[in-house]
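Sending over a structure as structure tokens; questions will come in a sec.
For this view, one protein chain was removed and the others were kept in their places.
This part shows chain A:
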Amino acid sequence: MHDLYLQLTIAILIGIGAGYLGSFMVLKRMSLVGDALSHVALPGIALALLWNFNPFFGAFVVLFFATMGIWILEKKTELPSEALVGIFFTLSLAIGLLLTPEPELLEALFGDISKVSKNDLLITIGSVVVIIVTTSIINRGLIISTLSKDLARSMNVSVNKINFIFLIMVSLVVALGLKVVGTLLMGSLVIIPAAAAKNISVSISKYTFFAGLFGALASLGGIFAARLLTIPAGPSIVLTGGVIFLITLVLKRR
């Protein structure tokens, strides 16, 4: 497959997955958790680079344990775990910075879509399908528990189980996105499309659909803009997302 097509396919798929899942993260008011979470991935990427395996797996394993940490915190305390999350995650960013070999540091921080392989395509297709299917299955419970935890529990929705599954999906999407936009910008890949979709959607079905669509458009536009202007793709994708957000903001005001 031509390099550009490979990059585009991977980036668009990840854009869809991140946008769609991000729409629920924004509703659950955990968009900043997603942002902080992406920083945890860095030590995982570093170890993968040091020991020579696919950084996706390194990142996913570390993210998985971090999300379990959040889940247990949420369950035990019912408090917003923001401060702890913030402290723990910036610490792991610091550790990751020390561990990551210097030549790869920039790639780990900001992603490099030009370095993707066919293996990455397979991983991406598999993961995005898992993310979308799983999230659609739990979406009723997710929405009810976001509206009211008590309401959800009174309807026998197992809130803890759903949050647990959801957080695994979050770690999966964050691990995927690192390839495209890197550790520092991953948060925006889940937040921006959802925030833009929220501006122009009355219903949840349109909202989740547009979030996925805007994720895809940001990736598509971002990669082309990067080629055209010979700039790195990661920041270009994030900025394209920003432009989409501004457009929806104008549409909302009218």
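Here, a residue touches a chain if its C-beta (ideal position, glycine included) is under 8 Å from a C-beta of that chain, and two chains touch if they have at least 3 such contacts; residues count from 1.
Rule of thumb we're sticking to: contacts and distances are computed from a predicted model.
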{"item": "Options \"Acyl carrier protein\", \"Protocatechuate 3,4-dioxygenase subunit alpha\", \"ABC transporter ATP-binding protein\" or \"Aspartyl/glutamyl-tRNA(Asn/Gln) amidotransferase subunit B\": UniProt name of the undisplayed chain", "value": "\"ABC transporter ATP-binding protein\""}
{"item": "Contact residue for the chain not shown (choose from A:Asn52, A:Ser203 or A:Thr230)", "value": "A:Ser203"}
{"item": "Residue touching the undisplayed chain, where the options are A:Leu32, A:Val61 or A:Ile143", "value": "A:Ile143"}
{"item": "Chain not shown, touching residues in chain A", "value": "27, 140, 143-144, 146-148, 150-151, 153-155, 197-198, 201-207"}
